[in-house]
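My questions all concern the structure below.
The complex appears here minus one protein chain, its other protein chains still in place.
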Amino acid sequence: MTRVRGAPLGVLGAAAVGVVVLIGIPLVTDTFTTFEFANVAVFVIALIGLNILTGYSGQISIGNGAFMAVGGYTAALLIKKAGVPYLLTIPIAGVLAGLAGFLFGIPALRLSGIYLALATFALALALPPVINNYERLTGGNGGVILRAAGVPDFLGGALSNEQYLYYLAWSLAGVLFVFARLIIKSGTGRAFMALRDSETAAVASGVSLAYHKTLAFGLSAFYAGVAGALLAILSRFVHPDTFGLPLSIALLTGIVVGGLGADLGPVLGAVFVVWLPYFAEKTAGLRLGGVVIPGKPDIIYGAALILIVFLAPSGVAGLLARAGAAYRGVRGRAVVPDLLGGPLVVDPIAEPADEAQT
Amino acid sequence: MTVFLAGGGFQGVIQQVVFGVASGGIYASLALALVLIYRAMDIANFAQGEMAMFSTFVAYSLITFAHLPYLVVFPLTIAISFLGGMAIERVLIRPFEGSPPLTMVIVTLGLFSIVNGLGGLLFGYVFKTFPSPFLASPINIGGVYIGLQDLGVIVVVLAVLVVVYLFFQRTRLGLAMRAAALYPESSRLMGVQVSWMLALGWGLAAAVGAVSGMMVAPIVFLDPNMMQPVLLYAFAAAVLGGIESPVGAVVGGVIVGVTLALVGAYVPGAQNIRVAIGLVIIVAVLVVRPSGLLGRAALSRV
Partner (left out) sequence: MALLELSEVHATYGPIKALHGISIEVEEGKVATLLGANGAGKTTTLRSISGMVHGAGSIRFAGVEILGRTPEQVAKLGIAHVPSGRGTLGQLTVWENLQMGAYLRRDRSGVRQDQERAIAYFPWIGQRRAQLAGTLSGGEQQMLAMARALMLRPRLLLLDEPSLGLAPLVVRDIFGIIRTINREEGTTILIVEQNANVALRAADAAYVLEVGRVVLSGPAGELATHESVRKSYLGN
């Protein structure tokens, strides 16, 4: 049996099973489940983008929801106001959002750590009111309502609308997953990771800081834009609040829970982000005298973020990798980087300098 | 922050400035809370606004359900917030002491989600009115109408600033907290329990934040999301002031408040995109002058 370069049989097997399951889901489940899993694909795409930025190039973003907004509104407005075919709006949305991300990446170049977090946080908070404000263009607080995308004729009615959108979303997710992997394995990806691990060392060895950091922002926003456009087409509705701070926080939660800097991180994270609110509502159970208790998912998101950072900084992907390694009895190198690892260890070589010198 | 129909000419401008100073004072108090925590442990507490929101709901509950008078509720809420802030530090933040910035950002964002969700869970998303201790009526000073509400907010914020200043400059504990923040290792050698100083810092920040929450709630209505724009302006204020300077935070808050008031009043259509102005201020300051107006080189500490 031939094996794909370097990939162990188990991984190939798991991937094959995964693809079969993905193809099977809309065939054996109801409309709701199909729709939700199409949503998972949307979040997979958005999270791959965030993973490129935060996981691989080490720039935190709490604002990727804003780039999804750019993509979502681009698609919705092109469809609604210019009659552009649905499918065509997706790449346009991606490119426009990518451009926005690239532009935002320029000032962000000079920021790192909490300052970048702050700027992107501000972006996430500031964009929805702006969209709301330009009512004539964006529909303001009424949002934009779209008609169903409609199944293309060549499928000859073989698929329902949900099934069609599901396969569309997952095909895109698959293509973009492979594309991201190719980037990460290329010189560009190595440059991203070098910058993440040590800016000084990376620049010293000839990596262009400005180029790669803005590129990472642009790529990340491109993914977010495609995801935003798909979300608009899927849900047939965009509204400023769709893309608010909660979305950005959900994205960050997803990638942290899934596994920062892990190939599988976005997939695991997307399942978590999409299905958590559903289960949270179902199991909330605390219906005090018929009063529906809202806000539950936020609490679980928050708790999940903190618990994951504390217990499993490399996310669920890291846990799986470790479990797999244990199963095979290997104690090799960690497959998933631990980017959030606990307290920094004192530099073992240098004796600690006292902090008092000012 | 009683909104009058902006009078014409110079008097209108003065009214807007006073209004801006008052709202700036609110941003300043939350910015001060952010600065307290940044100084203590070099982190931006994204949950500061949500903590203030929760404090305000505590005050609301004490007024609505326990029927306590405002003058009792105000200090009681501050005390409860202080203890709550300390408890949060002990339980949630302490395990991460010394972690990289990315981790701390994620932890405080997690706290943001939790507190926001708890606010919604316990108090719901229906807007509630929150009482103001000040009369709504304006007074006439030399032909300019100034809201008592605005003046009251300014006085309260100034009082908070003075108390915090005296605490840090004149008390043994305040000195120890400053030392612990700047020189944790040396401070431990002198017997200061640095870890507890951090908890105190969180308590103090929560207490100061509670004041900003109780000041803003009468103006914007009380709901679990009310502090989010305020947090953005507070970040803008803190960044303007150099992120580690308490005085800078107050100056920054006033600048942000007055800017927003004037732009909102005189630039057509700008009223609704005030939040975007906050974003522009943050990005512009961080890019053009990262150390802010009063801070030392801030970026070197990242």
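Each chain gets a letter, A and B, in the order it is written, and its residues are counted from 1.
One rule holds for everything that comes next: contacts are C-beta pairs under 8 Å (C-beta built on N, C-alpha and C of every residue); 3 or more make two chains touch, one makes a residue touch a chain.
As the structure is a computational prediction, the values presented were derived from the model and not from experiment.
Novice: Pick out which of B:A179, B:V220 or B:A270 touches the chain that's been left out of the picture.
Specialist: From the options B:A179, B:V220 or B:A270, the contact with the absent chain belongs to B:A179.
Novice: Where the complex has a chain not shown, which of B:A66, B:V163, B:M190 or B:V267 is the residue touching it?
Specialist: B:M190
Novice: Considering the entire assembly, which residues of subunit B contact the chain that has been omitted?
Specialist: Looking at subunit B, the ones touching the missing chain are residues 172, 175-176, 178-179, 182-183, 185-193.
Going forward, only the chains that are shown with their structure count from here on.
Novice: Can you give the whole-Å distance between the Cα centres of subunit A and subunit B?
Specialist: Each chain reduced to its C-alpha mean, subunit A and subunit B end up 31 Å apart.
Novice: Quick one: which bits of subunit B touch subunit A in the complex? Just the residue numbers, please.
Specialist: Listed in rising order, the residues are 42-44, 46, 92, 95-107, 109-121, 124-125, 182-186, 224, 228-229, 231-232, 235-236, 239, 269, 272-276, 278-279, 282-283, 286-287, 290, 298-299, 302.
Novice: Which residues of subunit A touch subunit B once you look at their complex with the stated criterion?
Specialist: Interface residues on subunit A, with respect to subunit B: 54, 58, 60, 62, 107, 110-115, 117-119, 121-123, 125-127, 129-130, 132-133, 245, 249, 252-253, 256, 293-306, 309-310, 313, 339-344, 352, 354-356.
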